[in-house]
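The complex appears here without one of its protein chains, the remainder shown in place.
== chain A ==
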Amino acid sequence: MKCAELLFSGQKVHHVTLPSQSEPCEYHQKKVLLFLLEKCIKTKFKQAINAVLLRPGILVLINDADWELMGELDYQIQDKDNIVFISTLHGG
């Protein structure tokens, strides 16, 4: 469990269709994050949730912006949003 990519079983990109399509493409991010994690992470589910939501050293990006700029968990996910988890590198 060394970087975000490994959390997602080495797969770099996941395309996810969110449930309840009747609602007009707005979701509370907390739910979406949990959904993404459930869908994408095949092993170590609990650690993964901790890792992404609470673990230091991982930045959450929404459409190429730090999620802090987007209101973090209050952001309403839109259709076609691109959510990226990146882990900080330290090597040189």
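What we mean here is this: contacts are C-beta pairs under 8 Å (C-beta built on N, C-alpha and C of every residue); 3 or more make two chains touch, one makes a residue touch a chain; residues count from 1.
We adopt the following convention: contacts and distances are computed from a predicted model.
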| item | value |
| --- | --- |
| Hidden subunit of the complex - UniProt protein name among "Geranylgeranyl transferase type-2 subunit beta", "Methyltransferase type 11", "Ribosomal RNA-processing protein 41" or "Adenylyltransferase and sulfurtransferase MOCS3" | "Adenylyltransferase and sulfurtransferase MOCS3" |
| Positions on chain A where the hidden chain makes contact | 1-3, 43, 51, 55-57, 59, 61, 64-66, 68-69, 86-92 |
